[in-house]
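Only one protein chain is missing from this complex, and each of the others stays in its spot.
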Amino acid sequence: MSHTTHQKKKLIARVSRLKGQLEAVERALEIERPCGEILQLLASIRGALNGLTGEVLDDHLHEHVLHAADEKARAEAVEEISEVLRTYIR
Amino acid sequence: MSHTTHQKKKLIARVSRLKGQLEAVERALEIERPCGEILQLLASIRGALNGLTGEVLDDHLHEHVLHAADEKARAEAVEEISEVLRTYIR
Amino acid sequence: MSHTTHQKKKLIARVSRLKGQLEAVERALEIERPCGEILQLLASIRGALNGLTGEVLDDHLHEHVLHAADEKARAEAVEEISEVLRTYIR
Partner (left out) sequence: MSHTTHQKKKLIARVSRLKGQLEAVERALEIERPCGEILQLLASIRGALNGLTGEVLDDHLHEHVLHAADEKARAEAVEEISEVLRTYIR
């Protein structure tokens, strides 16, 4: 990933927030919070994870597909996208 | 979509099969088949719909992104992909 | 599915609408509409299909889980739900 320093920091900050959200699930399990609450925490983690994934996919589409160094690199980046999408849309 | 005639026929055949699967759900509801059976029919329709969507996305990536007429067309095709993905990965 | 006649009609009407949406995709493919348009049609079909599935799951939870005839029937209905969910959340 050859992102700008700014993008990189933004993505890493999102991963940190996700870790914080997982720690909240850990604590909720420890102190035996209601299932419904834990399911809602998990649903919001899923939303945050999908948001992060969308961001990385977008960066990938713009940097490695749209602004690819050459046709070979572009073809490889398209294959990578295609493979990843198959795991999301199945 | 500027697909080859072959690809076009293949995609239309998939849509026809999906319609057939929906008719099976219609009949199952009519004759009041068990819920579990209807839920399984719906799950397999979802799989078939996702398979079709993956196919169209792949065609799009190859024909309009990889083999775009020019940079402007490629940028537009990338935006279209990006928008669609946001509705799937959210 | 032992739904009321009203619920049954509502569900069948949703399936009919879905068939209509698939026919729109068929026509769009036939006359070679842009990929982006076809992908948007497919995304809205997915939304409608998920809405229908949510409806059937809800009916199932209320009629066969909550108001089960007996404990054995309830246990079976819970297993059915559990299996279906595994295909959606994986």
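Letters A, B and C mark the chains as written, and numbering starts fresh at 1 in each.
Following the convention adopted for this analysis, a residue touches a chain if its C-beta (ideal position, glycine included) is under 8 Å from a C-beta of that chain, and two chains touch if they have at least 3 such contacts.
Every value quoted in this text rests on a predicted model; they were computed, and no experiment measured them.
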Contacts of the unshown chain among the visible ones are A, C
Provide the residue numbers of subunit C that touch the chain removed from this figure.
-> 47, 50-51, 53-54, 57-58, 61-62, 65-66, 74-75, 78, 81-82, 85-86, 88-90
Contact footprint on subunit A, counting only the chain that is left out = 1-3, 8, 11-12, 15-16, 18-19, 22-23, 25-26, 29-30, 32-36, 38-40, 42-43, 45-46, 49-50, 52-53, 56-57, 59-60, 63-64, 77, 80, 83-84, 87-88
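Here is the rule we go by: only the chains that are shown with their structure count from here on.
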Treating touching as the only link between chains, describe the layout with one word: line, ring, star, complete or other.
-> line
If you average the CA atoms of subunit A and of subunit C, how far apart do the two points sit, in angstrom?
-> 28
Intercentroid distance (Cα basis), subunit B paired with subunit A, Å | 24
Would you give the residues of subunit B that are in contact with at least 2 other chains, written as numbers and ranges?
-> 47, 50, 53, 57, 88
